[in-house]
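Please read through the structure below; I'll follow up with questions.
One chain of protein is taken out of this complex; the other chains stay put.
Right after this comes chain A.
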Amino acid sequence: MSSPLLHATVCCYAFECSSFLTNPITYGYMDGFDSAVQCVTVLYWVCDPQMIARGKNASDLFPAVVKNVACKNIEVKKLVYVYLVRYAEEQQDLALLSISTFQRGLKDPNQLIRASALRVLSSIRVTIIVPIMMLAIKEAASDMSPYVRKTAAHAIPKLYSLDPEQKDCLIEVIEKLLADKTTLVAGSVVMAFEEVCPERIDLIHKNYRKLCNLLIDVEEWGQVVIINMLTRYARTQFLNPNMNEDKEEKEKKKTEATAIVKRKPYVMDPDHRLLLRNTKPLLQSRNAAVVMAVAQLYFHLAPKAEVGVIAKALVRLMRSHSEVQYVVLQNVATMSIKRRGMFEPYLKSFYIRSTDPTQIKVLKLEVLTNLANETNISTILREFQTYIKSNDKDFVAATIQAIGRCATNIGEVRDTCLNGLVQLLSNRDELVVAESVVVIKKLLQMQPEQHSDIIKHMAKLTDNIQVPMARASILWLIGEYCEHVPKIAPDVLRKMAKTFTNEEDIVKLQIINLAAKLYLTNSKQTKLLTQYVLNLAKYDQNYDIRDRARFIRQLIVPTDKSGALSKYAKKLFLALKPAPVLESPFKDRDHFQLGSLSHLLNAKAGGYQVLPDWPEAAPDPSVRNVEVKESVRAVETVTARDRGPLGPSSGEDVKKSEKKSKPRIGSSESESEEDDDSESESSESEEEESEEESEEETKKKKKVGNERLENTRTTDIHTHTHSERRNTHILNCDSQPNTIASVQVFDTICKPAWLYMQFLLNPPLPVSVPQTIIPSGNLKTYELLHRITGEGLSVEYCFSRQPFSPDPHMVAVKIQFTNSATSEAKSLHVEDAKLQSGMRIKEFPEIEVLPAGETISVVMGIDFCDSTQFLEFCDPNHCTVLLKFFVSIQPPVGELMMPIFMTENEFKKEQGEHRNQCMEIKQYGPHFDCHAVVQRVTTAANLSRVPCGSDKECRFAGKTVTSGSLVLVSVVTKEDGAAQLTVNCEKMVIGTMLVKDIHQALTQ
């Protein structure tokens, strides 16, 4: 605590704290201080590492402390937990005393208390309680509350590390939790999966799509774990998207042009695409670990053409803390070897600042070197020159080496670099000179003939330069190329012989080498010198040198004993040596998963899961198919993602289940409702396939609807408030989860008030009315309220296709009231519009009187949020007797867009960009002309025609009203009378529905 007085007091107490803690006084006051606070401080004091370091083991106090576990003060309780977890291992028997408290906590009605009890219980490392923990985890895994389930997922690795025998049981729990649909659980359970059974990749199949879709809503730490796991998964399940290119490269290398079985063209698995698409927005995360995880996923999984997107995000991370930079640069270094083009535009971001720490500088140099090519080498070299003047010597040395690498890699600048490096030989700083010598040595090895003057220059340096490595390099160079400098070489040896005894070991070895080589080429001049050097070496302190001297003497000086080898001495010493290859230390590091610890260390860390190679043939993709019920779940979650980071759906689930838990009527109520949702949705998808079944479906839906009413009766109030709240949030939802209904027209419904409430919750079930197209004036009119149900008042509506002036994001709906009753209708207005989340409505002004027999039209604006959700409202209040009619408006998908003008070229360009999104091919009957197509398409959807030259092709463009995403439609008529319809739209749902609608319009 911050008060020193208090601290002092507490320390005094603490020495007798054993009695203090056992004293029930902890609830009362003592010496004017509150004892709970003191108790807290004492607890910390006993947990304090400093005390433990001083040898005061606080575990003596264990019984005294643990007694407080039942204390009511939350802070004391928490600290007791901390203490307990810390010392339980040492005091196993006593720790058991506290278990019953936690067991009670596990049954608490409050989810947070259940969770925290499980959290502490599972943290106590006492083997005896393993069965209790196992039981608790199993129970918590099927808890109502996702938070408790999350805690259960956290507990799994704890139990596993305590007792690995439990693995099989734990895998069962993991399997169960993996099927969980909430974002809260996803990250934690994948973490548990990675720790307990990372090899059980089969558990992921069924959950793969769900995980992909949930990803954006999972908390950031969970995202990292999930993305890393999915990378591994994808490597086992999908084909290499770069397969053909990689193969070509290989073929070029091997030049085995013959007998290659042509592979069929690569088609990306849609699940593979799903993963890439859903991870991409996370590149914008503020969390560097998430960005890195996505980057490595793209690097390992994406087609070559798409990997580029990660470069920008990675470059952004370089602005972060230096530790982050360090890790990111390591990974960029590896990536830049394989995919150089990706980072080339960001070359300048890797320029070094004098304020960077050395390790960052060196890594940046590495990246710059990797990025160097013929076009940018001159700027890079100019930059390098400024680095050479840095005060940081390690960095200067690294720069010189980098120049050397550039020179070896890029032939054109080799001479420039060499000259530059030779200039550096006259640098004042010896380290610079030494490093240059070493690099020049490597460069000269590539083409020694042309550079005897450089060798001569370097020979002169032996007088001044003291750095052993540099001296050794020069000597080696002279020895190796002594034929190029026949006059200087013996002289150098003479000087060296003089200073031999004072040289470092590596220099001595090179002197011996030089002597030997000279003896072989120019024995006349150097015979004595060599003898002298070898004699000196014979009595050297270092055994390596003595050894080498003995060996060389035997080899080069012919004696009777020397065997056959001496004949080959010249070949042995003066063999042509291959030039060294200056390679990046980051080469081939990408066999480690990028972003991993193992990659960073370039060594396998414990627990590292090898990133598998792509399979030759893709395993069966159907394993990821889930039963219909589950796939609907996936649809729902897709929409949750579309909402952006603030996906209410995940939260709704939470709230829903929370609210459900209060009434607790059926044991699995939430389950049953989900089933309903899914069934009704699944039926739509089936509808697409087989329309004969539609009647059956409708029946089914009715049935489902009834069930629904039953279910929701109990919860109506909650959800009502809930939906209101949603409205106030004004969440911008692009589409609604459970109303992607293919319903065309709604019947009007007039029900008593209590039913009305229920309808707010559940979409009224559609009764399909056979549709008739009214060709007149291109506008289709829909019935909103029939004359009979409306007691004389009939209401029709149509989509006027005029821009709705007060708000451009709204669709204008023209509503026509006809009063065919005998009395006049009064005060017609919209009341209580029940909007799906995100929808907005601009009501028409109240119509005060509508005399009998009259007709009146009004226009209202509705923002459907680009989804064909219906809008319900309680429509007119009817004159004398107050009547409310409950009606709803469901827009055909074609009305959710507005035409935009586009040229043919623009159209083609846009179409290219949205290529992958939605494309369907359908066959049409014969007798077709361009005009008919245009008419039918524009009737079905509010699009404008794109002018085009060809008669065979009709193009249409528009954009959705709310979000303004492009909708492109093209109909290409073919020779045989068939036609191909293509719809490109960012919004999958809209695209699919539009294809259906237009198809229908065209085939009618």
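Here is the rule we use: a residue touches a chain if its C-beta (ideal position, glycine included) is under 8 Å from a C-beta of that chain, and two chains touch if they have at least 3 such contacts; residues count from 1.
Going forward, contacts and distances are computed from a predicted model.
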Hidden subunit of the complex - UniProt protein name among "Exostosin GT47 domain-containing protein", "AP-3 complex subunit mu-2", "Nuclear pore complex protein Nup85" or "COMM domain-containing protein 7": "AP-3 complex subunit mu-2"
Residue among A:S100, A:S142, A:S378 or A:Q450 that touches the chain left out of view: A:S378
Contact partner of the left-out chain, one of A:T127, A:N391, A:Q541 or A:T559: A:N391
Sole residue of A:K176, A:K206, A:R316 or A:K338 that reaches the chain not shown, by the stated touch rule: A:R316
Contact with the hidden chain (one of A:E412, A:D453 or A:E583): A:E412
